[in-house]
Each structure stands twice: as C-alpha cells, then as structure tokens.
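Beneath this line is the structure, given in structure tokens, with notes to follow.
Note that one protein chain of the assembly has been removed; the remaining protein chains are unaltered in position.
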Amino acid sequence: MNLSNHIPILIIAIPLLAAFLVPLISRINKKATGILTTLALSVSLLLTIVLAVKILTVGPQVYVFGATSPSLTLPSGLKFPIRIMFQIDAMSIFMGLITAVVSFLGATYSLSFTKKYDGVDKYYSLLLLLTVGIFGMEFTGDIFNFFVFLEIASIASVALISFRGVDLGEPAEAGFKYMVVSSVSALMVLFAIGIFYGEYDVLNIAAIASVIKYSQLDKIALGLLMPVLAMKAGAVPMHMWTPDAYSEAPAPITMMLVAASQASLYALFRVVFSLYNISLNTLTVGWIIIIFGLLSMFIGVTMAIIQKDIKRLMAYHAISQTGYMLLGVGVGLAVLANPEALKNYGITAMEGGIFHIMNHAMYKGLLFLTAGALFFRTGTRDLNKMGGLAHYMKYTTIFFIIGAAAIAGLPPFNGFASKLLIYESVYKFNPLLSIIAMVVSILTLASFVKVFHSAFLGPKLPQFKEVKEVPRSMVFAMAVLSCIIIFFGLFPDLIVKNLVHPAVMSLIEQLQYTGTVLGGM
Amino acid sequence: MKKIIFGLAFIIFFSFLIVSAINMRTFGEPTISEMDDYFIENAQNETGANNVVTSIVFDYRGFDTLGEATVLFTAVVGVVALFRGVKK
Amino acid sequence: MIGNLPYVVVVISIGLGIYTLMFKRNLIKIAIGICLIENGVNLFLITLGYRKGAVAPIYTYAPSGQAMVLPTPQALTLTSIVIGIATTALILSIAMMIYKHYGTLDTDQVRRLKG
Partner (left out) sequence: MKEMSRIIKTVTNFVYGFIIIFGFYIIVHGHLTPGGGFQGGAVVGSAFALLLISYGSMNSNKFLKEDIFSLFEGFGLILFIVLGFSGLGITFFYNFLANSGGWFGDTAVIGVNPGDMNTAGVIPLMNIAVGLEVLSAFGVIVLTMARGAEFTKKKENS
C-alpha cells in the first residue's frame, strides 16, 4: 500500500472524516472540536503542497475511485471512462492551494473568533464540509460529481451564513437569498448535465470534451452553464446575493465564501476552455465574458463608495475585483483562435487574470479578517460609529494598510503585480478596456482611504476605551496572509513562472486535458 | 420596470427550454448507450449485485453517494444549528 | 413532436417553477417553485433513460431476454432527489426563522438588507 498514490483523495477524505467526527467529539469535550478542525485542515494543507510539487514536476494526476489501480482510467479496451475520477492538473492544484491556505487560516482565526457563539461544534463541522465542497469542485473530473460538490459547498455556506440567524433576522434573510440563488443555479447545472448525458452518454468532462460537436443543444447547455456559474461567482447582472451573504456571514466564513465563489469562477473557465475550447465562437463568448467583467468592475466599485457598512463595502469591492479576473481571462479567450495574438498578449492577459484569483483570495481574505477583528472588539460594522481605533489595535491597523494597498494595486504588494500584467496585455487588445481598469483601481484606492480615515484615524473615542488588540490566533492568521501578500508582491516573477504559467497552459491546451484520461491522442 | 426585465428574462429562458425540448432525441430510443450497456452486461459479473442501479450507486459511482450522504448530513447540521437556541 | 411530449412536460414544470420564483412574493411559494424546478429536472433525467418496451435493470426474477432501460439516469436521479430533500429542509427552516424574526413571509416586507 503506497500512500503517495492516494494523496488526491486523502486531501478530501481527512477533512470529511473530521467533519463526521466533530459532532461526536463535542459530546465529550467542546473545546477539542476547534483543535481537531485545525489539525485536519493543516494535514490537508500539507498534502496539497506535496501534491502541488508532484503535479508541477511530473504532470497531471488522475485518481479513479474503485478501479483496480488509481490511474486506470480505461479498463480493458473501453473507449470511455465509466468510473468517477479526480483529474488534477496545474489549474486545479492552483485553486486547491488557495482553498487549503484559506481554509486553514479560517479555522485558526475561528479558534478565538467563535468564543461568543454557542453551538461551536456545528460551526466547525460546517466549516470542514464547506472546505470539502470547494476542494471537490476544483479536483473532480466528472461533471455529475461536480454538481454534488457544488451542492455540498452551497448548503454548507447557507447554513454558515444564517448561523447567527437564531438571534437576528438579517443573517437568515441573506441565507435565504443565497439558498435560492445557489439551488436554482445547481439545478440548471444538473439540466445541462442531462443534456450532455442525453447526447453523448458519458459523464466524464474529458470524454465529453473529446466528442463535443457544438450542436444546437450544446449551445443551450453553454447558455445555461455560463450565466449560472457567473451568478455563483458574483459577476454583476446577477450579483444581488453577494453583499448580503458576505456581510452577514462571520468573518472567517466570508473569507471562505470568497474562495467558494472563486471555485465557481474556476468551473466557468473549465467549461469554456476545457469542455468547449476552440469549437466555440471564441470571439463572441470572450466578449461576453469581458462585458461581464467590465460591468462587475465598474458597478462594484461605484456601489462600494456609497456604503456605510464596512463588510458590505468590502463585498462590493470583491465584486469589482472579480471583474478583473473575468477581464483578463476573457481577453485570453477572445484571441484563443488566433495563435499569433494569443502568443503576443493573450497568454499574458490570462496569466494576469489567473494570478489575480490567488491575490484576490489573499488580500480580500485579509481585509475581511481585519473587518472581523474590528467587529470582534467594537461590536459594530458601521463606519460612522468607528474612529480612532489605530490607538488601540496596532497590528490590525498595519494589516489593514497592507490589505488596502494590495487591493488598490500599489507596489510592492501583490495586487500591483497581477494588475500590471492585466493592464499591459489588455492595452494591446483594446486600450479603452485598460483605461477603465485603471480608473476602477483609482476609485478603489479612494474608497479604502475613506475607510482607513473613518475607522482608524481620529481622536480616541470614549466608547472604545476597553478595546484592545485581538487574541493571538487571529493575529497569527492575519500575519500569515500579510506575509504571503508581501512575498508575492516582491517576487511576482517566481510565482508567475512556476505556478501561474503552467495553470494557464493547462487551461488553453484542451488536448492535454482529454489526453490525460483518454490516453495519447 | 423590474417586472418587464423579469418578464423578458423569463421569456428568453423559456424559449431556451423549448428549443432544447424540440432538439432532444426522440423519447424512448437512445441513440448512444455504450456506457449503460457496459453496466447492464458487466455489473453482475464485477460487483455480484443483481440490482444494476444499486451497483452503480454504490460501486461505479460510490463517491457520488458519499457526497450525497454528506449533503444530507450538512443539511441536518444546518437545520440543527439554525434551531440551536430553541429549547424544548 | 408527439414523441417529444415528455420533454414538453419537463419544460412546463421547470417554466412554472421559474415563473413562481420570479413573480411570487411569498417565501413558502418560492420554496415550492424550487421544488417544481427540481422535479422537472429529475423527470428530465429519468426520461432520458427510457427505452421502449424495456424492463427495470434488476436481474432478480427478471423476464428473460428482454432489454433493460438505462440504469445511470436512475442512479443520478436518486442522488439528486436526496439532495433536493436536503435543500428543501434547509430552505423551509430558514423561512421559519425569518417568520420568527419578522412576523411575515412577504418578501416586500422582509427587506432590511438593501443597497
């Protein structure tokens, strides 16, 4: 029994087992639940890093459930896979790394943050299940399995968003909205799966991609999948759930919700690039994605400027930053059929967009955690009621400055690195788009200067006399994120070359994706 | 105004569905059924279960079933967490 | 066209569900709309698996020599039904919680989160 072959499943199965154990453990000892959660997620993080090293050196990994060997995709003479499999390439593991880091830090942060809550065991159980759902969405190579994990992630996030619904009405309301959105979108995904199944009689993504004909029905399936996944990712025409859900969830959960919506974004890219790829009318679909991105950027930032609630403001910024990713990858898709333009600036644009996913998860997670720290000590999210907090919470102030500078795209932080890639490549595609992106960046900076001024600066306020620095585990989580942000900002070339570029290439090259499952073609 | 936008979206969506219904293959005559024929022929041999659907649910697609049980567990934990303040 | 009648039923069920979601203002009705869509999708999956004159794919005391219907859609539908139960349970619980806090189920009055 060679455990190193089983790493892909262990990454998911260990948090899942821990999630089942947590309710039983809490009968014996309530405090042990948090420690068990953190332990399970740290094991998962370690295994993800090991798997990432393996994938980036050896190549894509396949794990077939229930077969006689983990890499046996096609048993004896079949032309199509019959079992569920995990298919992990550079792009999947890129997203997996984000999820692992974010979930581990979320659990660490929760150790202190959930002291005020009762029913902590349910909280940790749901947190683990949410992690499992996100990991599954990113790793799976089977389209129905994707639907199942989408449901796990959305039901767990609904339960966590409405976790404070016992005492307050707003979390329950936000949870209801998100539940309606996510169940409708999951059912539309299931309808699209039915269309694929009826046409080709396979459920494996790579197998569908190898036979797809782009007929009328495939167009309808794309027309169902794209808006629905964009809605789950929080792009603008369908963004109404995002501010509510992000602002009402507990702060560590908001950070994980960012990762969950990015998993939907990943699924959108997977559908467009790996499932359809060149058979699409790439220019049209690319422009649709670019327009989604532009609307998200602009409307997100304009709505953010007028907000009074700190987490709501950050949620609108999350929408606006999603626009950058859609813009970068959309430009790459628009020139996919044109090898020269793709080589010239398409790949760079996609690198910018994909790199921005990771950067966004890090700095937006940090900002939500600082907002959570402010809420933890002051008990309010209203910017007008805060002030002078820099006197009491030194570390939190520093972390907030780092996060705000990163989101506004100031050097030497990571936001600058990915935004620069997007600006320079999009400028070659269409100068106007690049200028809009820069304007949005300036507006973002203005908005965060306002937040910094009203929350941290100013005289000491009498009602915050008791406020002191947050507990150690919360500081630890924020410090790790800040270190990652600064590291990525100082050495962007290293990350782009080793992590982002393989991810982009694995998206673009469809034959490599199908070949992993179906053999050399 | 809102109603008009909703109505338009609804009409577009409904026409999508109608077009897909018209284009679907004829009811009762699957054109391609390679994967399912494989299951019907080999499930009994490979898993030993007489019920082909059960052998798919628990063997060929067993991981889906784990996910499905997890979804139910998640919903239970969510419902219990939502009503946790409510005493008997 | 008449051969595709089951698909038309599916489309009508899903369409009614979407209509309910968009134009009804009661939380319980919204939950019912989601159930309608879900049933439509399940019916769609089952419809795909039907083969004319075939029997259920179970070998115990099966009539010999007859074709069997496709088994995969049945397995998928089983999964999606259980997921639907989970969704419905959670959505109804949240609706009950909203009723407890706001005293109403009308979406126009349940709107503290805005802008």
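In order of appearance the chains are A, B and C, and numbering begins at 1 in each one.
The working rule: a residue touches a chain if its C-beta (ideal position, glycine included) is under 8 Å from a C-beta of that chain, and two chains touch if they have at least 3 such contacts.
Bear in mind the structure is a predicted one, so any value in this text is a computation, not a measurement.
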Using the whole complex, pick out the displayed chains that touch the missing one. A, B, C
Which of C:Val10, C:Leu45 or C:Leu78 sits in contact with the chain that's absent? C:Leu78
Out of A:Leu21, A:Val211, A:Ile291 or A:Leu420, the sole contact with the unshown chain comes from A:Leu21
So that we can see where the missing chain sits, which residues of subunit B does it touch? 44-51, 53-55, 57-59, 62-63, 65-66, 68-70, 72-73, 75-76, 79-80, 82-83, 86, 88
Across the whole complex, the chain not displayed is touched by subunit A residues 1, 6, 9, 13, 16-17, 20-21, 23-24, 27, 63-70
Subunit C, residues in touch with the chain not shown (by the definition above): 56, 58-64, 78, 82, 89, 92-93, 96-97, 99-100, 103
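Keep this in mind: only the chains that are shown with their structure count from here on.
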Rounded Å distance, subunit A centre to subunit B centre (Cα mean): 25
Rounded to the nearest whole Å, what is the centre-to-centre distance of subunit B and subunit C, using the mean of the C-alpha atoms as each centre? 9
Determine the centre-to-centre distance between subunit A and subunit C, using the mean Cα coordinates as centres, and give it in whole Å. 28
Counting only residues that touch at least 2 other chains, which ones in subunit B make the list? 20, 24, 30, 33, 35-36, 39, 61, 64, 67-68, 71, 74-75, 78, 82-83
Of all residues in subunit C, which are in touch with two or more distinct other chains? 14, 18, 48, 72, 79, 83, 86-87, 90, 94, 97
Residues on subunit B engaged by subunit C in the complex (per definition of touch): 3, 6, 9-10, 13-14, 17-18, 20-22, 24, 26-30, 33, 35-36, 39-40, 43-44, 50-53, 56-57, 61, 64-65, 67-68, 71-72, 74-76, 78-79, 82-83
Subunit B contact footprint on subunit A (complex, rising order): 16, 19-20, 23, 65-66, 78-80, 82-84, 118-119, 122-123, 125-126, 129, 132, 136, 144-145, 148-149, 151-152, 155-156, 158-159, 162-163, 165-167, 172, 195, 198-203, 215-217, 220, 223-224
Would you pull the subunit A residues touching subunit C in the complex into a rising list? 144, 147-148, 151, 155, 158-159, 162, 165-166, 168-170, 172-176, 179-180, 183-184, 186-187, 190-191, 193-194, 197-198, 203, 243-244, 247-248, 303, 306-307
